Structures are given as C-alpha cells and as structure tokens.
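Please see the structure below; I have some questions.
All protein chains but one are shown in place.
Moving on to chain A:
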Amino acid sequence: MQIYVCVKHVPDSAANIHIVDNLKIDESVPFLLNPYDEHAVTEAAALKNQVPGSEIIAVCLGKKDAESTVRSALAMGADRGVLVETEKTCDSMATARALHAAIVRDGPADLILTGKESIDNEGMQTQFRIGALFDFPVVTNAVSLAIKNGKATVTCELAGGRTRTFDLTLPCVIGAGRGLNTPIYPTFPDVVKSRKKPIETITLSELNVPAAPGSTKIVAMTPLVQKRHPQKITGSPLAQAAEIIRILRQEAKVLS
C-alpha cells in the first residue's frame, strides 16, 4: 500500500502567542508536528506492519523550516518525505490543492491520512477538500481503522460517545482523531535513522497548482483574553455550596 500522510508544522500548543501588526503571529516560537497528525503517522506505521511492503510518505506544505516536522514524521515511521515549500500562508483551499498536486505527482495513493484538524488554524476541512479533489471518500475524527479486501472499515466519533462506523472503498482519505491510537514517541535510534531518510523539496510555484475559486484570509488578529475579575466565595463548604447555587439561580439564571 502506498500511504500518504499529510503533516503540518504548527506552533507548540504551550507556546505564548504574540501578535505582530494586528495581523500575524510572531513565529519565533517552537514549531512541532501537529498533534493530530501524530496519530495519523502512528496509524500509518501500524498499517505498514500489517501490510508488509507498504510505503509511507509524509507530505507537508510549509516554509523551509517545516522540514523538521517532516523529519519528525520520518522518525515516527514514515519512509520518506515530500516538502512543498512556500513562504506564503495558504488557506485550506490552497493547501488542499497543493497537497493534492504533490501526491498526484508522487504516485498513486491507496490511502491518505491527515489529522482531524490543525491546532493553529483549527479549520477542520483540509481532509475533505483533498478527498473532493481526488473524488475519494472521506471520514474524519477516526478512532479505529482496519484495512481488508480493498476496503477501510473506520469508526468515527461524533462526540458525546456517539460513533459511526463506515466502509470506505480504497483509495480514501481519513482524518485521524485522538482516540485512534497512542502516538509513537521515537527512540534515539529512530531519530538517527530518520536523518538518512530522503526528503524531496519542491517549491509550490514548481507544482503549478491552479488557483482556487475562493479563499479565506486573516485580516485582523487580537489576543483572546477574557478580562475576568475573580471574586472569592468564602466560608464553610456549606456556605460555599449555597453561594454557588445562588449564583447559578440568580446571576447566571441557569437553574430554576
């Protein structure tokens, strides 16, 4: 099986985000492989164990330094990487077109894995757009996956413990959710080995991707800080509980 895993280079979730010119973030913070994509790479590695001879290709659209994220995917089990390099900020429509073009150029895909969303833009849609461009079926927030007889049987979580199980014909696109697996944390030898694995770099302009008919563009950014002024609820547990109930009833009006 030829398994493509789309990975994104995103700011560490613990990083303090500073906004520059009310428009973009200061990028001098640590960047990492998007956490949901870790589940996608881990699943690809598990599938490769089941279907020997499979190849896992990590595909990334990003700036030059996104190479370190591709390298992380290689350390977690991908065989090689493709970095589509651009200095531009691409929205999900443009990103899906670039990833689609990079995969088409590279070879036929049996399976495309992505994370269910990226933790920077939180767009939740690139997987669906890639699927539409290929005309492959798509599911998202996958929490279990089995491949058998040319079909993927996938269980997806809707939240609240609700699930849906699908059969998808291959090739298909699957957005990995957190319940899918426990990400592989690469060992030192894995990291050393990954340094020898090839990463092909292509520029976005080289790919000649046709423009999308629409776009999304950030026009302003503000820090999301809620000015809260904490008030203390003191006294015995009895008094504290009574005050909480009073607040729920009289202030928040959520209890009758």
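Throughout what follows, contacts are C-beta pairs under 8 Å (C-beta built on N, C-alpha and C of every residue); 3 or more make two chains touch, one makes a residue touch a chain; residues count from 1.
Criterion: contacts and distances are computed from a predicted model.
Student: With one chain of the assembly withheld, which option in "Protein translocase subunit SecD", "Branched-chain amino acid ABC transporter permease", "histidine kinase" or "Electron transfer flavoprotein subunit alpha EtfA" matches that chain's UniProt protein name?
Tutor: "Electron transfer flavoprotein subunit alpha EtfA"
Student: Tell me which residue among A:P30, A:P108 or A:G214 touches the hidden chain in the full complex.
Tutor: Only one listed residue reaches the unshown chain, and that is A:G214.
Student: Taking the entire complex into account, which one of A:Q2, A:Q125, A:S144 or A:T201 touches the absent chain?
Tutor: Of the candidates A:Q2, A:Q125, A:S144 or A:T201, A:Q125 is in touch with the missing chain.
Student: To test your reading of the contact rule: which positions on chain A touch the chain that is missing from view?
Tutor: Contacting residues on chain A, toward the hidden partner: 11, 13-14, 17, 19, 25, 35-36, 91-93, 96, 119-125, 127-129, 131-132, 136-141, 143, 153, 156-169, 172, 178-179, 212-224, 226, 228-234, 237-238, 240-242, 244-245, 247-248, 251-255.
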